[in-house]
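Each remark here refers to the structure printed beneath this line.
Up next, chain A:
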Amino acid sequence: MKINKFAKLGTVVALSSVFLVACGSKSSSTASKQVLNWNESAELPTMDLSTATDVVSFDTLNNTNEGLYRLGKDSKIEPGIATKTQVSNDGMKYTFTLRKNSKWSNGQKVTAKDFVYSWQRTVNPKTSSQYAYLFSGIANADDIMNGKKAVSTLGIKAEGNYKLVVTLDKKLPYFKLLMGFPVFFPQNEKAVKEYGSKYGTASKYMVYNGPFELTKWTGSNLSWTLKKNSDYWDKKNVKLSAINFKVNKSTTTSYNLYQSGKLDETNLSAEQAKQLSNSKQLVTRKGASTFYLQYNQTKKEYQNANIRKAISLVIDRKQFVNKVLGDGSTVAKGLASTGLAKLNGTDFADAASVKSAVATNRAEAKKLWAKGLKELGVTSLDIQLLSDDTDKAKDSTAFVQSQIEENLSGAKVSVSNVPFKTRLARSVSGDFGIVISGWGADFSDPISFLDLFTSDNSQNNGKWKNTEYDKLIEASKTTDAANTTKRWNDLVKAQKILLNDQGISPLYQQATATLVKSKVKGVIYNAAGVNYNFKDTYIAK
Partner candidate 1 sequence: MEEKIKLNPDSFEALPKAEELDNEKIAAPSLTFVQDAWRRLKMNKGAFISLWIIVLMLIVAFGSSFFIDHDSLVKSAPNYANLPAKIPGVPINGFNGKLKVAGEWVDEYKQNNISSDKYFVLGTDYLGRSLAERIIYGTKVSLIVALVATFFDLTIGVAYGIISGWKGGRVDNVMQRIIEIISSVPSLVIVVLMLLVLKPGMTSIIAAIAISSWTTMARMIRAETLQLKSQEYVLAARSLGESAPKIAWKHLVPNLSSIIIIQTMYTIPTAIFFEAFLSFIGIGISAPETSLGVLLNDGQKNFQFLPYQMWYPAIVLCVLMIAFNLLGDGLRDAFDPKTRR
Partner candidate 2 sequence: MAERILDVKNLEINFHTYAGDVKAIRDVSFHLDKGETLAIVGESGSGKSVTTKSLMGLLANNAEVVGGSVMYHGQDILKKSEKEMQNIRGKDIAMIFQDPMTSLDPTMKIGQQIAEPLMKHKKMEKKKAWAQALDILKLVGIVDPEKRINEYPHQFSGGMRQRIVIAIALVCYPEILIADEPTTALDVTIQAQILDLMKELQSKIETSIIFITHDLGVVAGMANRVAVMYAGKIVEYGTVDEIFYNPQHPYTWGLLNSMPTLSSTLLEAIPGTPPDLLDPPKGDAFAARSTYAMKIDVEQEPPFFKVSDTHYAATWLLHPDAPKVTPPTEIIRRQKLFAEMSVNKSVKA
């Protein structure tokens, strides 16, 4: 009851404040209260965009710095430093005109040279950027990363201070999306040189050109503050005066804080989400990440398609997402996540879905299982199930284990939940039977997923191989790259092949349940790449 009343009141106030803001007259009356208290579940490891690898770093970089574009709602491109973009007819050359009123927090102007410097620094093997692979496609990037060419040969040139020219090796249909990802942001050479090894290790060892400036971050503490950047070119549209971030690793703690009003947002554990499923403040952040079973096809039992299909058919995914996870995660339709890309109003996930690949049919499963065992000439099978040691991963393994053991006679599942990096290492070395892992898109394009399972991809730990699949993916990057429909069809076909053969068994598309106070408006969340953009956020009241 109470919640309802407040919620209504909230909307009214929100509407009126939107009105006021729209008029562009008064924002000072709300300015004093424009402080957001945000929960983080992990520390901020670095502010060096070349070496960042984690969500928190990228999110923070996205709000304190700015590249050519910003990613707005639904991954729409919004203006950043680039005021004008020209693409050559063959799509291999981009010319950006930069705004002249963007400034670093050390007083220097943001120029095209900063981009050149930043990109070269990232692809330089010496920097050992773990995200440099995203540069693949930009002229000479791959060769530079492999140490075959000099850094200066990278396909980026500054023509004067405010004109930037980028040349590509191959067409990148998603190139503009990439520009919203912090790895492609500019870096101030003076700052990098001046701070040396301390660059990006504390808020004072970093310069900013985005809507906010990072403060109170010592490099290892559990709280920091984003303060409105008074030098930001679009500062009049930035409404928040500060965002206080607080790391709480226990969702129990963060929920307690949220309830007591110390936080305006908290992420929820699956159990909390289940209990709060009726709350008006519950916001489910749908991720662009899919979790799936990956079979180790260097082992003969998993080379058997019947075994793989039987295992897939036995899992009741609906029950899993609703009853076990209960955090808004949905049954995966395929590999690429829903909402990632659309063509003519059709979502890629729908277009490329294979119903039987994610269905439950236990009778069929038992038949296939028996058949598979016969083909293998065994009566029982020990299955090593590997996954992370997060709560969700533990729930997943427990559920999958129970589904397999209950329904497939002769199956004996042993589970190991290990830390993320250990899991990665074991995946890479092939020390697993089935691994439950997930992949999140770096940018909003199916290729971000489908690339994983080409036979030569280093991340194809299960070593699933399909020549036609490889060909289709290759075609989408080369011959069909320019033709949107053809490229689309290639990718749809490829995913169907993958699913029909159960190269992987998709489980669910991840969502994160969060609680957000209803007074918080205008939070932009994107599933792929960087998640949060607070530029337009404000507190209604």
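Following the convention adopted for this analysis, a residue touches a chain if its C-beta (ideal position, glycine included) is under 8 Å from a C-beta of that chain, and two chains touch if they have at least 3 such contacts; residues count from 1.
The candidates were selected such that all candidates are chains of the complex that A comes from, given by their letters.
Computed from a predicted model, the values in this text were never measured in an experiment.
Student: Out of the numbered options 1 or 2, which touches chain A in the complex?
Tutor: Selected candidate: 1.
Student: Taking the complex as given, what residues does chain A use to touch candidate 1?
Tutor: It comes out as residues 250-252, 255-256, 259, 269-272, 274-275, 319-320, 322-324, 389, 391, 394-395, 397-399, 401-403, 405-406, 413, 415-418.
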